[in-house]
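The other protein chains are all here in position, but one chain of the complex has been omitted.
The block that comes next holds subunit A.
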């Protein structure tokens, strides 16, 4: 059963330069216990999707069209109070801890206990702290660090604390937005391993957002490639990796090195992402595409089915 269905969602921000169309007509489904990863470069709209799912768009942002069905209920129709109650208890978020995801002047343990207490009114502070201790054990932070402040933690510990916080209310869905971006590769590997284990243990559904396609491939069963606010390719990991259809996915894959695969030159993608206040007509990737067709500039690309569950938004496929 699908835990999350996103249908034709467009999201934009009011900016000084005009209405910025950050996300255009994105649709996808996530099955219970499934994992889905979004990749794309900065500003492609992947974080915006995550925020919209949580109902946390900034005041100048809004969902222009579409539906977000969480367990069959449209979260966009919910009142602030209704969505507040779902947040963290049903869907939680793993933030990038290197940024100030933890309040610097409050003890880490208290910040996690706070999340438990706000959603479960039947338990007291003591009991909540007990649960936090168990969470710390789960993510591998020593118990005696419970009363420390965030600045006393290392980067990896902070990230573990943020993960513990996300698990605090036993949510069904976790949105992980660049959870390991600022960590060194060894810690990054440990943390990703832990997230994978936890996903299995608690049967979590995960949406993983990253600019690093290798991490997403490692973590997720399905991959969505985003470019300039659009989903351009979507499919099972193996298919997207082995037979990428969209020129952007191909370019993305050949701009990352692999350790085990065959040695090849890294090919950077020339040019820059288009302006999303006045997006270009036709295919948005056309100007940077290595094999543009004659109609790409004018014709709006449509979804093309490549294989089972594998589709792409390209005129030439």
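Going forward, a residue touches a chain if its C-beta (ideal position, glycine included) is under 8 Å from a C-beta of that chain, and two chains touch if they have at least 3 such contacts; residues count from 1.
Criterion: contacts and distances are computed from a predicted model.
A.B. asks: Mind telling me which option in "Malonate decarboxylase gamma subunit", "Indolepyruvate ferredoxin oxidoreductase subunit alpha", "ABC transporter permease" or "Acyl-CoA dehydrogenase" is what UniProt lists for the chain we can't see?
C.D. replies: Protein name of the absent chain (UniProt record): "ABC transporter permease".
A.B. asks: Going by the contact rule already stated, which one of A:1, A:105 or A:266 would touch the omitted chain in the full complex?
C.D. replies: Answering carefully, the residue with contact to the hidden chain is A:105.
A.B. asks: Check the options A:84, A:196, A:211 or A:316 and report the residue that touches the missing chain.
C.D. replies: Within the whole complex, the residue contacting the unshown chain is A:84.
A.B. asks: From the list A:115, A:223, A:253 or A:283, pick the residue that touches the absent chain.
C.D. replies: In the full complex, the listed residue that touches the missing chain is A:115.
A.B. asks: Touching the hidden chain in the complete assembly: which of A:95, A:153, A:248 or A:285 does that?
C.D. replies: Considering the complete complex, A:95 is the one touching the chain left out.
A.B. asks: Which residue numbers on subunit A touch the omitted chain?
C.D. replies: Interface residues of subunit A facing the absent chain: 54, 56, 84-89, 92-93, 95, 99-106, 114-115, 118-119, 149, 151, 165.
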